[in-house]
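A single protein chain has been removed from this complex, and every other one stays in its place.
Our next item is chain A:
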Amino acid sequence: MKFNDLLLGLLVLLGGIAIYVSALGFTDIPGQDYGAGTMPRAVAVFAALLGLFMIVKALVAGIRIPSLDLADWLGSRRSVLSVLVALVLVVFYIVAAPSIGFVPASLVVMAVLMMTLKTKPLTAVAVSVLACVVIQQAFGRLLLVPLPRSEFLGFLW
């Protein structure tokens, strides 16, 4: 997903304007001209100038239409699906781990992603189980990270 220079310049310019406007509401240090808004405003001005520069440069180079170039991988349904699966799996972990526990949730994340990437199911499950136990023992037991527990797998902790 590649933005062309004109579109990228426009986005940077708009981002700069948005930051500037939002920073207008920030307060100053009492009795001073500077405060919470100083830095965001400076970043905003920098962004706006950069955006303008990029737009002018793109126009001079003959680019007239802001466009989005779809990368090769977006043409392949398999690649798009794999990226979506990876993202959904992370969201799944965030949502499901607190209720079903770390071990089942992480098993699903690893095994499903491996299979999506064309690993044989048996290998995927075996490696995932091993990795899952190693991670759980290393982080949960050794480093005492409170990974979400599963009732029936309490012996691992």
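Quick notes
In the analysis below, a residue touches a chain if its C-beta (ideal position, glycine included) is under 8 Å from a C-beta of that chain, and two chains touch if they have at least 3 such contacts; residues count from 1.
Here, contacts and distances are computed from a predicted model.
Of the names listed as "Spore germination protein KA", "Putative tricarboxylic transport membrane protein", "Phosphoribosylformylglycinamidine synthase subunit PurS" or "Tripartite tricarboxylate transporter permease", the one that matches the UniProt record for the absent chain is "Tripartite tricarboxylate transporter permease".
The chain not displayed touches chain A at residues 1-3, 5, 8, 12, 15-16, 19, 22-23, 26-29, 32-36, 38-40, 42-43, 46-47, 50, 53-54, 57, 71, 73, 76, 78-79, 82-83, 85-87, 89-91, 93-94, 97-98, 106, 109-111, 113-114, 116-119, 123-124, 127-128, 131-132, 135, 138-139, 143-147.
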